[in-house]
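Note that one protein chain of the assembly has been removed; the remaining protein chains are unaltered in position.
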Amino acid sequence: MFKKILIANRGEIAIRIARACHEMDISTIGVYSTVDANSRHLWHMDETVCIGEPAPQASYLNIKTIIEQARRTGAQAIHPGYGFLAENALFVKACEDAGIVFIGPSSKAMILVGDKVASRNTVKRVDVPIIPGMEASSTDLAAYRSMADQVGYPVIVKASMGGGGKGMRIVRSEKELEPSIAAGQREAQSAFGDATVYLEKYIQNPRHIEFQVIRDTHGNVVHLYERECSIQRRHQKIIEETPSPALDNVLRAKMGDAAKSVIKAADYTNAGTVEFLVDHNMKFYFLEVNARVQVEHPITEMVTGVDIVRHQILIAAGGELEFRQKDISQRGHAIESRIYAEDPDSNFMPSPGKILFLLEPSGPGIRVDSGIYQGWDVPPHYDPILSKLVTLAETREISIARMSKALENYIILGIKTNIGFLKRIVDTEKFITGEYDTHFIDDNEEALIPQHDKITQALVAASLVKTTRNAVFAVQSVAKSGQVRHAMTPWQELGHWEICSR
Amino acid sequence: MFKKILIANRGEIAIRIARACHEMDISTIGVYSTVDANSRHLWHMDETVCIGEPAPQASYLNIKTIIEQARRTGAQAIHPGYGFLAENALFVKACEDAGIVFIGPSSKAMILVGDKVASRNTVKRVDVPIIPGMEASSTDLAAYRSMADQVGYPVIVKASMGGGGKGMRIVRSEKELEPSIAAGQREAQSAFGDATVYLEKYIQNPRHIEFQVIRDTHGNVVHLYERECSIQRRHQKIIEETPSPALDNVLRAKMGDAAKSVIKAADYTNAGTVEFLVDHNMKFYFLEVNARVQVEHPITEMVTGVDIVRHQILIAAGGELEFRQKDISQRGHAIESRIYAEDPDSNFMPSPGKILFLLEPSGPGIRVDSGIYQGWDVPPHYDPILSKLVTLAETREISIARMSKALENYIILGIKTNIGFLKRIVDTEKFITGEYDTHFIDDNEEALIPQHDKITQALVAASLVKTTRNAVFAVQSVAKSGQVRHAMTPWQELGHWEICSR
Amino acid sequence: MKYKFEHLNKTHTVEIKKSDGGYQVTIDKKDYDIVNYSGHDNIVSFKLNKELNNIYYAQAGDTIYLAVGGDYYSLVLERGNVFKGTGAQVQKGDSVQSLMPGLLVKIMVAVGDDVKEGTTLAIVEAMKMQNELRAPRDGIVKRINYKEGDQVEALKPLVELEILKND
Partner (left out) sequence: MKYKFEHLNKTHTVEIKKSDGGYQVTIDKKDYDIVNYSGHDNIVSFKLNKELNNIYYAQAGDTIYLAVGGDYYSLVLERGNVFKGTGAQVQKGDSVQSLMPGLLVKIMVAVGDDVKEGTTLAIVEAMKMQNELRAPRDGIVKRINYKEGDQVEALKPLVELEILKND
């Protein structure tokens, strides 16, 4: 087993990986950009290395520096997390060339699944259904136009190297085609360093359901069932759940088998996710392979009991899976909500800044993968994800109730977050019945807009605070500064209890 | 289903119960003594009622007031939690008389299992092995003396109404017998309001293993497997785990069946625990029935996926269990550590006082059932339990590593806690191999004593804080008081980032 | 005590006074009785219309942040000249600037260009989100202070315009 792993990421996922390493008695090297010198992921590392300026290109995307630091510190392997270099085949190749184990697929598999057009062709060969679309990208607008005519509008523009909704554009008519391709190319270039885009038939109101697969280097492959990821805003998943309320066991088994054959066909090892769209007739189509640990991996861990990050490390070290498909079952129902620093009152504008107060929920069936702390200045340079809140319960109904309550008890003050928005989603009738698709957010805009119908309570609280608390605060602050009074035992401080005043 | 439940408890267990209620759409009535007016459990209640002065007898043990308040507020049921009135048959009777559902067994079953002597007789009838000892208590010292002679020293004095180690005394020779009985009677009187004690043969170096059983009012009974509770200090459990490293599946099934037959023989309904001692020859003996939800119930919830508190409520409302024995299996390995306000440097003296800083661990496989918050003054009047830290992982080895790390990341400053002590326990070789019994703490005293071998680091940190931080604190405090400077946007505050300074 | 709090561009007037057993609070001329109040460092509890409220809060400068049963409020205490920007850009005289620091992805205009109100002048990216900076009024581009690929600072003039007098 490895003795030292460099974690080429930041935030909650870097902490998640560090935890797995420490539990396996592996020491961790953390990296940070100058703006992250005070970030929480560094508290979970045995060694830390500054890798450059805040701009991602200068630090977290800087392949040369990261490889150099891994060598210098004696790291035997690198875990890339998600985002940044996680699906960058050049980085995987650079690791391979430097004799450092990349915790993920080989560069060959990464190149194959990373190229959406090439992976469509691979998938077709193993008889997994794909969405009608281009077999190759093009630099010629005419080719895009003729493909769109052939499959019929609406079509969708996608980044060939993409993921996470970046670079995607829905095109409903021919006149939108050219500007959409240009916009998609610009976003793809900025997000992935590659402007290549391609076209597909646009499936109307689908569900987005993916299967987690795990494959070792000895040929063993197991799927860990599905994740329902249809709750999306601007093609970005925000709430995921498993099991999917849409699948029955027959379709579930069929899709699980399809996912495994895709992974085998690509000779893909380590943890990977096969994404599908499912249309209203419950017909499914291969979408893409996500060649990384995903943001939403915790819900799978909770219902299957399998620690995905731990198995990523075991597989990368050459280990053999100690379980087979028949050993894996779904128990209970898990939901994840992604907590973002963004302002639902201002069109979800990013909201970095100082976290003045933080109280994270805890208790039965609650998991929080968090990358923040009270007093931290959330920098504006990176993805706005702050943490992930996951609930597990016996039934879907209780898991939803648990999530609703946990969101209510997730208090982040000082910056704007989407917590209230997430709570409104899980409280809607449509979510509770499970009858939703990827258009849920747009279709339920009305119900999801902040109503601020508790403004009276807020104003009462604010005026009570201003009237009664600010004086007390001043006293407290002095005591906290450690400058003043003689130490009293806690006993001496007793005696001023309120008497039945609530 | 109930619409309103009164929770006759405080701290983490009151919060645990409130969570279950809210998830079932039941509203909660919280109670508090005057010293608990600022306690965290009240934040989780829909209504709160002050029930008297701090002394438990005046508030949390005050049957009349609690019944009165339940009536006044329209509560249909009362959940007693653990401790306080949880196993008080008079209270159960008072609920029954008032037409309020007691969430637990009937008063009849409570009386039977609460009387250790009567329950021994019941258990004997269903052929579950019991420890040789008295069939009845006595007021005559001679009766105790002759029983001790008959089974042979050492013997153990136990409170007839007891639990949690209170009133217990090991007697190794005849001359210790009289003072031990007197001491046991005094403690029993103070803890349970009943001075009755009895004698049993003392099993040397046993393991303490209990089975969680759940039985509905329709005759369905299921056990949820065992909890290994041998890590005890002064007969008080501090770390529990499941599965037990000592049991094989044959013995596990046998003990599970025995536990169910005890529960059936007592016509016990709702959740209950059957405690056993297991000696070095793997022979097991019935110890007692705990007629309540137990402190350590979370580890069972984590490995079986069954929400015990939720089922307590369902059963109390007349519901039928929706699963059978064959549906229940153990998956993964769970450990619980009880976090107490006590000082391992001063013979575990209770350590109430103000919590100046609090950071609770979170993440994969970590559950915290907490009753505290930063800024709270822990009152000296009650049990010193602050919270419970539970880990779940695929294997025992990883669960232990997870617990060790989670304890390291559980930061409570301002009062003394046993966190360091717990960490030293899970880090010992004997705990890791699983070869331990109820004498573990005494046998490993040396390894468990605080070494304070990080005093150098502590002194460096303290001097750095005093030199560099106290000035900064003062400024911060002023900003926090809301009295001073003009609001700046977070953007304006950017620009003073540290440059690669770590 | 009397306070004015701004919430999403609306000002609320709140008057609070001690009453028998609690407080009387008047909000925008409507009266409320508050009982069972207790206040802590970051949480206040009280009953309003028989409902128990546990509300978390934190303060910075004149802003008080509150979490009320899953809903979030930022109230700004008004005392004279308070910063009110909430949009993605603010106007200072004749320049356009980003409210956020970020990467200048694209400049759409050149010095001397004649621009109409609403024309996109530049695109700034922060937290993986692109924001378009638009001309607040008609004008002529006088100066551009950054080039594409630059990290722009918040509230620093990015594109300066000569605003056409419209009289």
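Should a chain be cited, it is by its letter among A, B and C, assigned in written order, with residues numbered from 1 in that chain.
As a working rule, contacts are C-beta pairs under 8 Å (C-beta built on N, C-alpha and C of every residue); 3 or more make two chains touch, one makes a residue touch a chain.
This is a predicted model, so every value here is computed, not measured.
Just so you know, the chain we are not showing touches A, B across the whole complex. In the complete assembly, the contact with the undisplayed chain comes from A:Ala37, out of A:Ala37, A:Ala55 or A:Ala118. Checked against the full complex, the candidates B:Leu141, B:Met282 or B:Leu413 give a single residue touching the omitted chain, namely B:Leu413. The chain not shown here is touched by just one of B:Pro54, B:Pro129 or B:Gly319, and that residue is B:Pro54. The chain omitted from view is touched by exactly one of B:Leu359, B:Ile432 or B:Ala447, namely B:Leu359.
Touching residues on chain B toward the chain that is not drawn are 54-55, 166, 186-187, 190-191, 341-342, 345-346, 349-350, 352, 354, 356-357, 359, 380-384, 404, 407-408, 411, 413-414, 416-417, 419-420, 423, 450-470, 472-473, 476, 498, 501-502.
If you put the missing chain back, the residues of chain A touching it would be 37-38, 42-43, 45-48, 374-375, 479-482, 484-489, 491-492, 494-495.
One rule holds in what follows: only the chains that are shown with their structure count from here on.
Distance from the centre of chain C peaks at B, each centre being the average of the chain's Cα atoms.
With centres taken as mean CA coordinates, the chain nearest to the overall protein centre is A. Centre-to-centre, using mean CA coordinates, chain A is 36 Å away from chain B.
Chain centres here are Cα averages; for chain A and chain C they lie 28 Å apart. Averaged Cα coordinates give chain B a centre that lies 48 Å from the centre of chain C. Chain contacts: chain A has residues 54, 352, 354, 359, 380, 466, 470, 473, 476, 498, 501-502 touching two or more partner chains.
Counting partner chains per residue, chain C shows two or more touched chains at residues 38, 41-42, 45, 59-60, 64, 100-101.
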